[in-house]
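Working notes, beginning with the structure itself.
Some chains omitted; the rest stay in position.
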Amino acid sequence: MIIKDEIHGNIEFTELEKGIIDTEEFQRLRRIKQLAMTNLVYPSATHTRFEHAIGTLHLSSLICEKLGINGEEKEKIRLYALLHDIGHVAFSHETEKILSNVMGSHEFIGAKKITDTEIADVIGAQYEPEEIIEISKKPFGQIVSSDIGSDRMDYLQRDAHNTGVAYGIIDIDRIIHTVFFEDGILGIKNSGLEAAESLLIGRFLMFSTVYMHPTVRIASAMLQSALLFAIDSGDIQPEEVLNLSDDEVLMRLISSRNENAGIMGRRLIKRDLMKVAYSFELSPETEEKIEELELAAAETAPETILDMPVQISKPVSIMVKTENEMKKLDELSELVNSLKYAEEKRKKVLVLCNRENREDVSRISKEIMQEE
Amino acid sequence: MIIKDEIHGNIEFTELEKGIIDTEEFQRLRRIKQLAMTNLVYPSATHTRFEHAIGTLHLSSLICEKLGINGEEKEKIRLYALLHDIGHVAFSHETEKILSNVMGSHEFIGAKKITDTEIADVIGAQYEPEEIIEISKKPFGQIVSSDIGSDRMDYLQRDAHNTGVAYGIIDIDRIIHTVFFEDGILGIKNSGLEAAESLLIGRFLMFSTVYMHPTVRIASAMLQSALLFAIDSGDIQPEEVLNLSDDEVLMRLISSRNENAGIMGRRLIKRDLMKVAYSFELSPETEEKIEELELAAAETAPETILDMPVQISKPVSIMVKTENEMKKLDELSELVNSLKYAEEKRKKVLVLCNRENREDVSRISKEIMQEE
């Protein structure tokens, strides 16, 4: 089977892979957008996790070929790549925040889908489903999941292509040409230094213009709020979320008997979004005042939401092999180092409220946050 | 307001246009895919009518600038372009076939949406809504709707970009540089002959590899069949369709009380598609046997569908201005002429049935269609 992808062109699949793609579980990914509500800002960003999954398989395969990994090993890595996001549900980012304690992380859900659904049967013809999941914990898992892995390379390029932002920035071709695998570490040769930098620059630009775009954050915050209302009121059961598509979630919200969930849902459908009344950098100093700000703002405008910036847990870590030694990329590259600071600087807390309360909330926020 | 589009880059809008885009009616287009079920074959084809509408406005504007059309005239043409597809509902192609007698064509629906919804209020601040609709009947309507109009140029390029098929084939830049408007006719100068050809070649290639792709036709036929069951059984009211999104339609089908609608809907969700048992060109000779074929096939496999090729009503008509005269493009270009024949040749009737009956239906079809 061949699928034509807008990014990588024709991608070939084995019979087994075709079997997995044909399952209902996998087809579900067609109805889950890679970038959730981002299309409210970049209308072309309608690409799905389905596309990303097959693109990740493709890039993983190219890395395997470069590293000389063949046969069963390669096949299992391809399968892992294909299934690495199978645990993602609609609006993963928002639902995980709310539901991860109930239903587990998307990795946990993914593992269960691989072992407990028809996907297990398909894989079972050739491998133990567990063998595929285990790749994630083995050194070869880096081919998919590390900072120079296929997952990141595919989604950055795909998101760039579909938003129209900074497309072509990442020199994937070159990265794949310069990867090495040694002592259990997937890294990049010195000759690929600029290509690795291009990846992190691409990531930074996507981060600051797309992933952290204020309007995207607003829509995301509103969605999370609506979901909370709907789940708390029992209108949506946590386990249901596992099988809903993006649009089904939205429709469940707008038809919710919970008034708040309904209103928020309808506003999202109409793109009637909340506004940023104020924003500030997170620091020990500002953090202290957050509670006071929340209370004061809620009094003026009960709908106020303080949207916290994403905390990226793991710092980027790419090993570079120079003539004599291995070094971390951020030790070698001033540029990469500074991207970290630049990224931190752009992480702001947003104070959101309805249009009609914007002025008041803005004034109150200034009073509290700017006082000596 | 500026929107970043994956095809045309940054597109600017006036306050009035922003007002229209912000209506619920217009936002609805975000949830209607330009190519309906085509993403079952080309997974990246998830672009929407929303994007196409803003792209059409953009190209219309460029043509106006080239022709020296300014001020109110240009503004109205932009508005018409923005709204030219507002009457499209989910799965327009299929629903129109079934419901056009009840709810009218998409042009009719569109006109009503422009005059009877909040869109009318927004336009009303500056123009009569009817003024916008009338553009379609005036010579300047060709800027949007003719064979070298913005509508076609945008969707061909956008569909190519999103399927990964033959992207870049159409020299839009050149077409816009060589358009002229004279005596009520929008045409192209002789120096744009090859560019006009490129448009028709692009159209032909998209037609034969995407729009008429057998699997796309199968999904479309199954959807139409499911819709018919659901509407006939009263499970979906025709007028409801006006406001549903693609995904809502699919969900209504899978939860339909009508068993046939439900089964078909679920099969579409799972991408468990019917198969082509036989295909043949439409000719006076073959047309005679169609009824016999339908009866015989239905006896063996009651689910059998005979999917007829699209009948493109209007032949392409582009005027080219040479030194001394105006000529039709197909008189000047052997190539364009032959594309017509080539297109006809590829229009086939498909006999569809379930996988398990494929062999039988194939045999019966051959017996009937190939007998002397």
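Note that the chains are named A and B in the order they appear, and that numbering of residues resets to 1 at the start of each chain.
Just so it is clear, a residue touches a chain if its C-beta (ideal position, glycine included) is under 8 Å from a C-beta of that chain, and two chains touch if they have at least 3 such contacts.
For clarity, every value in this text was computed on a predicted model and none was experimentally measured.
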Whole-complex copies, counting every chain including the 2 in place:
4
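Keep in mind that, in the parts below, only the chains that are shown with their structure count from here on.
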Hey, how far is the Cα centre of subunit A from the one of subunit B, in Å?
33
Residues of subunit B touching subunit A in the complex:
3-7, 9, 22, 24, 27, 30-31, 33, 39-40, 42-44, 46-48, 50-51, 54, 161-165, 245-248, 251, 269-272
